[in-house]
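Yeah, one chain of the complex is gone here, protein chain that is, but the others are all in their spots.
Chain naming follows the written order as A, B and C, and within any one chain the residues start at number 1.
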């Protein structure tokens, strides 16, 4: 596994690798081929390559909306995870208590807007943090193809404490 | 393929079978195991069985949020498809022009609310119609497990003309 | 103030009147003329009468979308308030601690779908509870006119603990 992720405040490289491993091992993420590419306090990115299984309209050979929604949810969730991890670090929550708190992280709700057909070979889902609180994180997501076309956007809220 | 779908106004049984076939043949729907169970003018239902590939949290063995989002989007889209078909019939749009119009159908945006963890063996995604216009259809979706627990709800808008 | 609200589990009539008073005294609610009509554990309703100030399109004399959004948010918030109150009661949280917890209640996010133009003289916004947890409540809202036409629907998530 290679990633551009830099070590972020509160993360050791070991912990970062654990997080990357965790995200890559999720079964449905593997089905989609979602790979973490960037995990920082400001931005997270996952890549996803087009393949037959992900097609929604085989006449036009475009990505299924559900694959796009999944990529956005996963990327927003990773952003919420990193942000929560940093908050726990900032708040001096003991290291041994962090995994339990992180395990409660989950999507509350998500909106996806489909702007253009999912045409392309290599896609990137990215997320930025809008808010991190004691209980709720809010993230904004985007989904681009290799030509930089903005295919979809999303907003997600995540329970994080 | 077996289905409880009854013949709806404007649909011949042949057409209904075509629609069912179309929905089942979508590659990503097959990956998820989404099967149309009911396609009527008032309500659409798809079933989805739990399997390893769909897991999001393997410690807890629960469904990935992306699989739930996909099931809701597909079911809402089928509801919009049926409703649009009926509108074309009601408006006396010639049969040969209908496929072209239906081919433009696509999700504009969707919201998903995750209410409870996706635990279960057999899930049903259902959609009801909130609005069908000349250009936009709006549907409300629900996602239950075999115990009737409401796991997620959604709302979708679809371009339909 | 008259209301059809019945006394709900955990609420004394005095407390219910306090809640009603609180909701009616919110300045922006008064501008809109939002009046609580029903506050129960299953369903909340507010009425709102058409008036010049609330018009969004004066050629057609229809309600401003913002007035509809506000009515849905207020009604969903009241539903979350009642549900949280009941949860605090069920969990035997001391009465003196409840106001502090309730004061933290706020909207996390909301979606509104506008189905038909806001024509009418008397409107009712209603909310039902989809989920009440320790931290987040989820509600579904509807907005009807006096003819029973469904003008808009919404979904809201509320921080409640």
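Details
Following the convention adopted for this analysis, a residue touches a chain if its C-beta (ideal position, glycine included) is under 8 Å from a C-beta of that chain, and two chains touch if they have at least 3 such contacts.
These numbers were taken from a predicted model, which means no experiment stands behind them.
Of the candidate positions C:45, C:109 or C:142, contact with the unshown chain belongs to C:109. Although one chain is not displayed, chain A still touches it through residues 111, 113, 115-116, 130-131, 138, 140, 150, 153, 155, 157. Residue-level contact of chain B with the missing chain is found at 108-109, 111, 135-136, 138, 155, 157, 159, 161. Residue positions on chain C in contact with the hidden chain: 25-29, 31-32, 52-59, 64-67, 69-71, 73-74, 77, 103, 106-114, 117, in rising order.
Heads up, the rule we're going with is that only the chains that are shown with their structure count from here on.
We define each chain's centre as the mean of its Cα atoms; on that basis chain B and chain C are separated by 30 Å. Between the Cα centres of chain A and chain B there is a gap of 25 Å.
Residues of chain B found to touch two or more other chains are 111, 113.
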